[in-house]
Each structure stands twice: as structure tokens, then as C-alpha cells.
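All protein chains but one are shown at their positions in the complex.
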Amino acid sequence: MSIDARLSELGITLPQPAAPVAAYVPAVEANGLLHISGQIALAPDGLMTGRLGEDRDLDYGVAAARICGLNLIAQMKAALGSLDRVERIVKLGAFISSTADFTDQPKVANGASELMVDVFGDAGKHARSAVGVPVLPLGAVVEIDAIVLVRPA
Amino acid sequence: MSIDARLSELGITLPQPAAPVAAYVPAVEANGLLHISGQIALAPDGLMTGRLGEDRDLDYGVAAARICGLNLIAQMKAALGSLDRVERIVKLGAFISSTADFTDQPKVANGASELMVDVFGDAGKHARSAVGVPVLPLGAVVEIDAIVLVRPA
Partner (left out) sequence: MSIDARLSELGITLPQPAAPVAAYVPAVEANGLLHISGQIALAPDGLMTGRLGEDRDLDYGVAAARICGLNLIAQMKAALGSLDRVERIVKLGAFISSTADFTDQPKVANGASELMVDVFGDAGKHARSAVGVPVLPLGAVVEIDAIVLVRPA
């Protein structure tokens, strides 16, 4: 089954890939690895903002991380032409806007990690780091970047 | 001398490689580079927690970074089968739980960096970034991820 068919089966419509908010590009392919810029949680009804441990709860963080994941997949498709060129999700780097006493960054980041496995199966199993940060661009609650192993075009 | 023999010479027993605390895998090999998930300071007697500049001193931070380094090496061995497949430690990414006025992140991260050179010699000399963060998963005091160049199996 193609990844597009799998997305349909899951009822997922990819968002428009977001334009960078500054002077860089969404993704660069180099030596078989696609490095994707940090994606913030741009949902159809606007950017998901705030801070875990303060004005946002765990469910909101998980939903935001999933949106970051959808934006990462949208960037893969835009960069590669077809999602079937994704050989493996290698690494996600998750930055979670957090107060000093919120320590559930792994549960938040799972919103993106579980999406990758739902969509890509075993090829979606990745290495990951997840850390708390005090603040993110535009007040975003989550930012996630990625490295993807790709098949030649 | 094999790396296992070098570990014995240094009196180092590797910890059990830690299971991920969430929906991801410990390491992914892709195009000759092994990306290892962020390792927190899981010591034999429990997780090393706290914050530099607040309730933990520099020595504690250095010890925690060394434990992160041991966990990274344990993950290399689990992923590669043999540590002799390590050709070069390429990059460490160190995140140090810090108050706003603690600025000795480089000294803390040296706990892992010096371990890599002790164990792998010249092949252990790596690029690095080290930054302060307000909080880490489960309250960990240090988290470190890694990229390793590997020889074919």
C-alpha cells in the first residue's frame, strides 16, 4: 500500500506545507538524508501556542505534537515528490515549551512519534530527543525537526 | 585492543541499555550514521535529577553527563553488536537543566566528552553543542544525544 493510501485509510488529510517564517528553506536533501526545518504546531485554525505546566495541559501538548508531525510529513511530500521515497524516519528533535516543573516532555512528543509509526509502520520507528524550553518562535507550544532516510528519486 | 578490552582496562561496566520512555527506538542506523536517542542520567541507583545553579553542583552535573555517556555507549553496543564498529563519535548534543544564571554547561558536558576520548581514543573526538534548558524529561539533570559514524557490519 502506498503511503498516500495509508493516509486515506487513517482519515488524514495533510496540511499545506508551511512556508518558513524566516530566511531558510523547509528541507534539504543531502547524501540520502533529508533534514527538515523545525515545524511548529500550525493547525488549520491557527498556531497552537502556550506553555505546558502553565496554561496548557498534556492533551493539548500531545495534539500540538501530532500537528507538528503532520507538518513534517507534508514537508517530506513537498520535498520528495512522493512519500513512498521515505525509507526510514531516522530522528525527531522535539522542543516543548515548559515551565520548570513540567517533566512529561516524552508523553507530549509521543503525539508526533505515534503518528510516524501509524503512517509509515516499521519505517516510522525513529530515534528521538525531547527537551523542555522556556519559549518557542511565535509563542508555539511545540517545535519538532526531523531527519529522514530517503530512496533515490 | 578491542573497545571491550579498553572498557575493562578502564574498569568500566556498561549499564543495561535503557528502554525508551516513550514511543520511539533507542537508535537508528542510516547511511553509515547511527543516530542515538537522547539519553538521560539513569544511574544504577536511579535517575540523576535536579537543576544546576539551584539544587545541584558542578560535580553532580559532570557525573550525570558521564552516566549519559555510558548509556550512549551501551546503546551503541546494543545497536551495532560490537563497539569495534564505531569508527568515529561525530557529534554530541548536550542539554543541561540550568537556572538562568548557570553558565558552565561546557564543564558539565565534559563528563561525557572526556569519557568518549578515554574509551575510543582519537575516534572519540567529536563535535558538540551544549545548551541550558529549564527542565528535562522526568526531571533529569542532563540529556545527551549522539551521532556516530559506523563501519559496515
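Per-chain residue numbering starts at 1, and chain names A and B are given in the order in which the chains are listed.
What we mean here is this: contacts are C-beta pairs under 8 Å (C-beta built on N, C-alpha and C of every residue); 3 or more make two chains touch, one makes a residue touch a chain.
None of these values were measured; they are calculated from a predicted model.
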item	value
Contact with the hidden chain (one of B:P26, B:G61 or B:P134)	B:P134
Residue of B:L47, B:A63, B:V90 or B:L138 in touch with the missing chain, whole complex considered	B:V90
Sole contact to the chain not displayed, among A:Y60, A:F95 or A:F120	A:F95
Residues from chain A at the interface with the omitted partner, ascending	20-28, 30-31, 33, 35-38, 51, 93, 95, 133-139, 143, 145
Residues from chain B at the interface with the omitted partner, ascending	31-33, 87-92, 98-107, 109-110, 113-114, 117, 125-134, 147, 149
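Keep in mind that, in the parts below, only the chains that are shown with their structure count from here on.
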item	value
Distance from chain B to chain A - Cα centre to Cα centre, in angstrom	24
